[in-house]
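Following this message is one structure expressed as structure tokens.
All protein chains but one are shown in place.
Chain IDs A, B and C follow the sequence of writing; residue 1 opens each chain.
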Amino acid sequence: MIIVMSHQATPVQVDAVVEKIAELGLTPEVSKGEDRAVIGVIGGNAYAYREAFAHLGGIQEIVQITKPYKLASREWQPRDTVIDVGGVKIGGDEAVMMAGPCSVEGVEMLLETARHVASRGAQVLRGGAFKPRTSPYSFQGLGEEGLKMLAAARDETGLKVITEVVTPGDVELVACYADILQLGTRNMQNYALLQEAGRSGHPVMLKRGMSSTIEEWLLAAEYLLSQGNRNVMLCERGIRTFEPATRFTLDINAVPLVRELSHLPVIVDPSQGTGRWSLVSPLSLAAVAAGANGLIVEVHPHPDDALSDGAQSLDFATFDRLMADLKRLAGVLAAQAAHN
Amino acid sequence: MIIVMSHQATPVQVDAVVEKIAELGLTPEVSKGEDRAVIGVIGGNAYAYREAFAHLGGIQEIVQITKPYKLASREWQPRDTVIDVGGVKIGGDEAVMMAGPCSVEGVEMLLETARHVASRGAQVLRGGAFKPRTSPYSFQGLGEEGLKMLAAARDETGLKVITEVVTPGDVELVACYADILQLGTRNMQNYALLQEAGRSGHPVMLKRGMSSTIEEWLLAAEYLLSQGNRNVMLCERGIRTFEPATRFTLDINAVPLVRELSHLPVIVDPSQGTGRWSLVSPLSLAAVAAGANGLIVEVHPHPDDALSDGAQSLDFATFDRLMADLKRLAGVLAAQAAHN
Amino acid sequence: MIIVMSHQATPVQVDAVVEKIAELGLTPEVSKGEDRAVIGVIGGNAYAYREAFAHLGGIQEIVQITKPYKLASREWQPRDTVIDVGGVKIGGDEAVMMAGPCSVEGVEMLLETARHVASRGAQVLRGGAFKPRTSPYSFQGLGEEGLKMLAAARDETGLKVITEVVTPGDVELVACYADILQLGTRNMQNYALLQEAGRSGHPVMLKRGMSSTIEEWLLAAEYLLSQGNRNVMLCERGIRTFEPATRFTLDINAVPLVRELSHLPVIVDPSQGTGRWSLVSPLSLAAVAAGANGLIVEVHPHPDDALSDGAQSLDFATFDRLMADLKRLAGVLAAQAAHN
Partner (left out) sequence: MIIVMSHQATPVQVDAVVEKIAELGLTPEVSKGEDRAVIGVIGGNAYAYREAFAHLGGIQEIVQITKPYKLASREWQPRDTVIDVGGVKIGGDEAVMMAGPCSVEGVEMLLETARHVASRGAQVLRGGAFKPRTSPYSFQGLGEEGLKMLAAARDETGLKVITEVVTPGDVELVACYADILQLGTRNMQNYALLQEAGRSGHPVMLKRGMSSTIEEWLLAAEYLLSQGNRNVMLCERGIRTFEPATRFTLDINAVPLVRELSHLPVIVDPSQGTGRWSLVSPLSLAAVAAGANGLIVEVHPHPDDALSDGAQSLDFATFDRLMADLKRLAGVLAAQAAHN
């Protein structure tokens, strides 16, 4: 942490800051520039004490210089985390496809979808049983009934299952049925839920809060990691901006940037991220070209009959073309990795 | 709901939409304009079915025309909701001051603050016992210990108590000690928590999500109201924008606008909303001038020693000046109400 | 400027940075913390050279520690700037009202409005002759014809005139007719226009870019000031956020904050800032309560017939109530100033 004094700060004010630093058990290091003093503060986690200086006189600014997350950082672990979900490797060389309906609506439709996406190369089945909905009057999901259907689809197809858990009390239940727990965008800072999911040790996919900075997202991952759960993957799913033409702005920048800052795998959700099915395929290709470790995509046999989010679901034919395009792209990326 | 057809839509496509509407038990009403058809869809909650049309051909746009919330709307209840919290009226003619430390750090400091703010006219004591913190390494609050201190401060000063609850399992516990349950910005869409707080019947202050639209905020209130809890007040606490100079952008526009759209009381939190103590007093005055029903302000006897958010806490002297200014402003507003 | 080295940076990398600093004629000052080196860079305008370090190895971050603007800063000029526009003082104790139609549509309507607002205490007449419009198919203003009408209204009523100039070639022309040149939100970073307006020496009101940070806004003011024009006032007019319910989010936080950072007067435009006439009065009161030096408000004798922005214009009766409310508020603020 660095404390920048105002250029009108008096020597007495500088001394007061230095004293406070010492009082907190930290080490001050004063540099006097041409027009102001700057005080380095040395010591573990110094930034946590920044509030202690807020009302002292003569301070212009307090600057954080170390990342506030640790276990999630690439400084801490230089090599990529690869998560093994029952044989499916997430975070390795190959991008993983997670596909399925937005919500589990019934067993027939779920099985039909699962069989189809598995036949085209998807490795994980998605589908919501507990749905967080903006309106209390919307369909809220089938609950445990839905979880059982997902498990049945896994048994038949061999796909792994990812599904959302929305409250700490349900972590154990959902972990009985799902291979990966999904923490949704509205719950990225639901700390009780993060702690419970962290304690479970189960693989977790942490979606970015729709208005969370990358730093906050990695700090939320830190909650999971600091409970001893190392099976954490991240999911970019669109951020809230001023643009009304898409439901969210999928932040593709975040993909290579998070992979620079962190060792955790990054999955991208172009269905939620745009809210328009016609954009899902081009943005899936873009995400993988930018370095994503996987995709999570909504697919529905009859999108017009979907109980939620039909507007962003792919039908089977569009999904098939996407899988074919992704396969060709994978060839290019492999060549590139060999080359670079 | 209105379905706007593209100008290239064929008659067959228009018919398909009309058919779908009838199939859903709704009534279509087709208008043919100069260059395109527009189809009104009549029937309760038609918008909930919009997904059903997402993949039909020839549709340009689907427009929602009724507000998706009902119990929270002023159409539903034209007169202001006034909540009686043990004799303190929230939502009436007079703006209520809620003041106290960000976190409960210890009983001495809490009592000192409570006595002081009560002596200056505050009616509610704020203070966090369960703190949702961005970093897992920050102070997380004293938990039930803190709740007991708040109750002790109430007993001594007569102030009502507001404090945050962060997880559904704690609603009952917190309601034992607090007069008002606070639902924080990171939990505005924590639906399990909303439902539990709704069921409790206890007065609730629902903070706006930092990236929630006003419509989403009123829909979150609808979750509380639809559980039968009518003691709901709203709290504007700053939204996330591109501006880095303040921690958030306190959205004062929201105050008169929400009061137009809804009958629920609106409280403003200028401490969280700006993150800078020097802005708290001017923005408190601004909020009340714009029609806020109350303020919630962080006050600390020694802001430099605060364990959280000292940078945005007022010391006693600044708080006293603010209370004096607010008193004068109240006189003006009363004159104005009489006049208009 | 401070250069923060990564904790893996090698001594060779630190030396390369130190060397580069010296090469640029600046002075390096190295502090070695527990886990990383931090290098202060001392010398005038060091931050301008930050690009020179962007590709050197081992750097984690480069932090700016001085404000990039100078003439606009309160450090540079501690006392408030008061601009005298033909006897009307802007920036002094009293908030100034600028009122009039969005566009000048005709001489009758303009005179009717001017007479009315003058009779209620407004001191400046607003009205657009050159209108920047989002669509090429919208009404673009009357041009010089409109300027003449404004001048005629000034002659009759004694009001000063503020009107927008949109291109450098028109600065001279507009300055012939107007007492204050308005630079609009879409032109805040039109540097050719800023330079021309700066050179003119004429009073200028610089509106904040709808997505400009406060720092960028003060830097745009610096363009004007650095041409020798000291008659610069700022105008907050709403920023672009994710909230669709209002046209923009009027950033009232900016009022006290800019007055802390700068000595320049701050005017607020609640008409543009919200786009809804029903919000104009409450936000006008809020702005003045927060410390604004003036307001600029759209008033139209028959808002329903306005050629532009009727939705945000006040009719005469609403304007009259607003002026009465502002007068009462001014009394409070004067008492407060005396008291503090």
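Everything below uses one rule, namely that a contact is a pair of C-beta atoms (placed from the backbone, for glycine too) under 8 Å apart; a residue touches a chain by one contact, two chains touch by 3 or more.
Since we're looking at a predicted model, the values are computed, not measured.
Of the listed positions A:Leu56, A:Ala151 or A:Leu329, the one in contact with the omitted chain in the full complex is A:Leu329.
Interface note for the absent chain: among C:Ala22, C:Val82, C:Cys176 or C:Ala192, the touching residue is C:Ala192.
By the touch criterion stated above, the residues of subunit C touching the omitted chain are 20, 45, 48, 50-56, 68-69, 132-138, 166-169, 186-187, 189-193, 210-211, 216, 219, 222-223, 226, 240, 277, 303-312, 315. Although one chain is hidden here, its contacts on subunit A can still be listed: residues 211, 213-215, 239, 241-246, 249-257, 260, 273-274, 276, 278-279, 282-283, 285-291, 321, 324-325, 328-329, 331-332, 335-336, 339-340.
Where subunit B meets the missing chain, the touching residues are 2, 4, 6-8, 29, 31, 33-36, 38, 40, 42-44, 60-61, 63, 65-66, 75, 211, 240-242, 244.
Here is the rule we use: only the chains that are shown with their structure count from here on.
In this assembly, the C-alpha centroid of subunit A lies 38 Å from the C-alpha centroid of subunit C. A separation of 30 Å divides the Cα centre of subunit B from that of subunit C. Mean C-alpha positions place subunit A and subunit B at a centre distance of 26 Å. Each of the following residues of subunit A touches two or more other chains: 211, 240.
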